[in-house]
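Below is a structure I'd like to ask you about.
Left out: one protein chain. Kept in place: all the others.
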Amino acid sequence: ADKLDAFQARIDADGRIEPQDWMPEAYRKTLIRQISQHAHSEVVGMLPEGNWITRAPSLKRKAILLAKVQDEGGHGLYLYSAAETLGVSRAELIEQLLTGRAKYSSIFNYPTLNWADVGVIGWLVDGAAIMNQIPLCRCSYGPYARAMIRICKEESFHQRQGYELLLTMMRGTEAQRRMVQDAVDRWWWKCLAMFGPPDSASVHSEQSMRWGIKRISNDELRQKFVDATVPQAEVLGVTLPDPKLKWNPERGHYDFGEIDWEEFWQTVNGHGPCNKERLATRVKAHEDGAWVREGALAHARKRRQREQAAAA
Amino acid sequence: ADKLDAFQARIDADGRIEPQDWMPEAYRKTLIRQISQHAHSEVVGMLPEGNWITRAPSLKRKAILLAKVQDEGGHGLYLYSAAETLGVSRAELIEQLLTGRAKYSSIFNYPTLNWADVGVIGWLVDGAAIMNQIPLCRCSYGPYARAMIRICKEESFHQRQGYELLLTMMRGTEAQRRMVQDAVDRWWWKCLAMFGPPDSASVHSEQSMRWGIKRISNDELRQKFVDATVPQAEVLGVTLPDPKLKWNPERGHYDFGEIDWEEFWQTVNGHGPCNKERLATRVKAHEDGAWVREGALAHARKRRQREQAAAA
Amino acid sequence: MDAVATETGVLLDYLLHLGDNALVLAQRNCQWCGVGPVLEEDLALANQSLDLIGQARLLYQEAARVQGGGATEDTLAYFRDDTAFRNYVLLELPASLPRVGYAQGDMDWGVTLARNFLYSALMVPLWEALQNSGHAPLAAIAAKSLKEARYHLRHASEWVVRLGDGTDESHARMQAAFDHLMPYTQEFWVPSDFERAAVEAGIGVDVTALQAGWRATVAATLQEATLRVPSDQGYVPQGKNGVHSEHLSYLLAEMQSVARAHPGAQW
Partner (left out) sequence: MDAVATETGVLLDYLLHLGDNALVLAQRNCQWCGVGPVLEEDLALANQSLDLIGQARLLYQEAARVQGGGATEDTLAYFRDDTAFRNYVLLELPASLPRVGYAQGDMDWGVTLARNFLYSALMVPLWEALQNSGHAPLAAIAAKSLKEARYHLRHASEWVVRLGDGTDESHARMQAAFDHLMPYTQEFWVPSDFERAAVEAGIGVDVTALQAGWRATVAATLQEATLRVPSDQGYVPQGKNGVHSEHLSYLLAEMQSVARAHPGAQW
């Protein structure tokens, strides 16, 4: 109980918990679940954007997109490392992903259907992710907080690139503008759902708040995102597909319509348009790559044995 | 010796040998080799043209090409059946193809690089094949001769379709005309080589002539092909890539240049541009299809057993 | 939009929906030409693709006539983007178990057979009913297509039974194929606006009325094949409304590449 009090006191004083520090088992488990979900999301998230690398319509955009997807993979690496500091192996976490026991962000279960999706994912999906993640830069667990600082910096860069891609397309041909609007229409509501269920229905929040893992509620973050995005949409010249969206001077916020939570839960529970494709692709990549990983391990073993033999 | 005399007499009198008739073992072996090579050529020959089915630039041409490639597969079937009348199974013959012990026409070891290749294969490759095959319609072995009659009829149709495709392209844009000329440049010499080595260097011919399997020499057929093709090229408006090609009024034939036999033998011996791809594709198709063939066999067995059980 | 224009639009969408189904499935099945598991089946599949291309051509020719303005069967096939295609998503999927758009992989004959079965089990009653379409050219196309669809259904059913009730491996592969594809069939039964309007206009068929018969066909064949009828719950694809999977744009990029490199050329 002493240890627990000290732990909570450190958090309340906005201090950081480090890997070697004592922590409650539930805190450790919650963090492992959250960090690994986040890592899986980065890795699975490579697929929807990876879908357009080979077809990017200019070499500059091809390079930007490839670099971005590579960054996402890099985020996956930092996050797996952060999770490993909590005493779980990357192999174990990946096994959980591939067998469907671990989740990843449901937003990646929607397809990318035209080139403008690349821009809209940068602008809206990364935008929503940043909104969610900025508070995590102050998360009580040190390695996670530090990973998030680096990730948020890169994500902001991606968001600006996505927005700039869309600006360029909106200044282009009629067909290009249609592509952007089509992409916005498909992604807008999915992005609002990224902040999770309404506070009234959210399960884990209270404990996470107390532990300094979560700092702002789903609904607050969602409102912040809407408020920040509407003016950007106006500058861009696209229509956000919500007839109820309008400024409420009393609240000092934008009002917006009702999210289709049933569709959201369907997708979370495996019935989105791409759940099976995303996971099956990861599983196949992992299986097809087994010989490479095993070959590298076998070689390292051989090399070690040779060195030992030489030293003996 | 009596049987042999009777056999040869029947051939000399232009009669047909049928499956149940006595025949010398060497005759049987020669026929099996030749018919199965021909069958394999039809099947492997599906690949270079199959390469353009998904990309045919009009629906009409797509249908014509698909029907043509399907016909080639059909020819493969007749020919495997004709070979089977000589006491060898299709499975055995396919095994010989896939293990590289049996050959197929070397012409299919060249790539099809633009849409006009489809037309040029019809016009020139099928044209040369018909020239080779028409005499086989009078081959001494009945089942082979009958298969060839049907095949030649269909091949003539393909040849006309190929020529008509090229006529349409030559009446089209500058780019289309360039495509046709490019295809003709790449295929012309390969087609001349399809008639086989010069008579002076040909090995099997004499015995095959006596047995009524081969009736006209390689060089004669090649000359016939050149003589028939040059006027067609003129109508089409393409240049055949041979500076030595010109009418010789004394011979009453076109003179033409020297075939690059070294390149021909390189390709026959496995070093053409596509030998490995063609064979590996057949091998993979066969292996990937094993479960289908085995499933169908297992089902047939089950069904037989059930019928026997019901009858008992 | 006035009534005549709307009716033209409905007819056009309906014809394109049927034509796109035929063409996109033909395109997928064509990829097997020359690499099928056994020569006879290679040819049988090519034959069915030829039927489907033939159906697509008739439907597009009629659509082009309705649309006017210089449209032809080929402008409709080669110069529309994926969002203008109205085929079922089921038909544009690669012949493989689930994978994302750009992940290359081996084809799976079981998926091809299962798809041909599920689709032709729909098209037999659909063409049957469309013989009574108030749009006479469509009724005529339906009568011709019905014969072909019957053959496709018989062929696919026989093979589903053969491989479902074959070896353990072939059974497992067929079951996996149906498990993968079945949810996509939900799109059959949720009428799009243009389908509803086509029914009202006496042009089209009420697909919901075909569902029970289709289920019975599927259940009977799968039972004979010793296969389980999989669940078809979850996401309902929207291909008919132009919202496709990640796969169609790849399919069209390849199919249209030569034609689009030479706009206006005759072939």
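A, B and C label the chains in the order they appear, each numbered from 1.
Definition applied: a contact is a pair of C-beta atoms (placed from the backbone, for glycine too) under 8 Å apart; a residue touches a chain by one contact, two chains touch by 3 or more.
Just so it is clear, the structure is predicted and the values come from calculations on it, not from any experiment.
Peer 1: Sort by label and list the shown chains the missing chain touches.
Peer 2: Touch partners of the hidden chain, whole complex considered, are A, B, C.
Peer 1: Can you say which of C:Met107, C:Ala139, C:Val190 or C:Ala265 touches the chain missing from this structure?
Peer 2: C:Met107
Peer 1: Check the options A:Ala63, A:Met209 or A:Val235 and report the residue that touches the missing chain.
Peer 2: Residue touching the absent chain, from the options given: A:Ala63.
Peer 1: Return the single residue from A:Ile17, A:Ile53 or A:Leu236 that touches the missing chain.
Peer 2: Answer from the full complex: A:Ile53 touches the omitted chain.
Peer 1: State which residues belonging to chain A touch the missing partner chain.
Peer 2: Given the touch definition above, chain A has residues 43, 46-47, 50, 53-63, 66-67, 69-70, 73-74, 76-77, 80, 115, 165, 168-169, 171-173, 175-176, 281, 284-286, 288-300, 302 touching the missing chain.
Peer 1: In terms of residues, what is the contact footprint of the unshown chain on chain C?
Peer 2: So the residues of chain C touching the missing chain come out as 31, 35, 81, 94, 102-107, 249-250, 253-254, 257, 260-261.
Peer 1: Taking the full complex into account, what residues of chain B touch the chain not shown?
Peer 2: 47-48, 50-51, 53-55, 111-114, 182, 186, 266-267, 270-274, 276-278, 280-281, 284-285
Methods note: only the chains that are shown with their structure count from here on.
Peer 1: Should the pattern of chain-chain touching be classed as line, ring, star, complete or other?
Peer 2: Shape = line; chains linked end to end, path left open.
Peer 1: Taking all protein C-alpha atoms shown, work out their mean, then name the chain whose own C-alpha mean is nearest to it.
Peer 2: C
Peer 1: In whole angstrom, what separates the CA-based centres of chain A and chain C?
Peer 2: The computed centroid separation for chain A versus chain C comes out at 36 Å.
Peer 1: Based only on mean CA positions, could you tell me how far chain A sits from chain B in angstrom?
Peer 2: Their C-alpha centroids are separated by 57 Å.
Peer 1: Could you pull out the residues of chain B that touch at least 2 other chains?
Peer 2: Counting only residues that touch two or more other chains, chain B contributes none.
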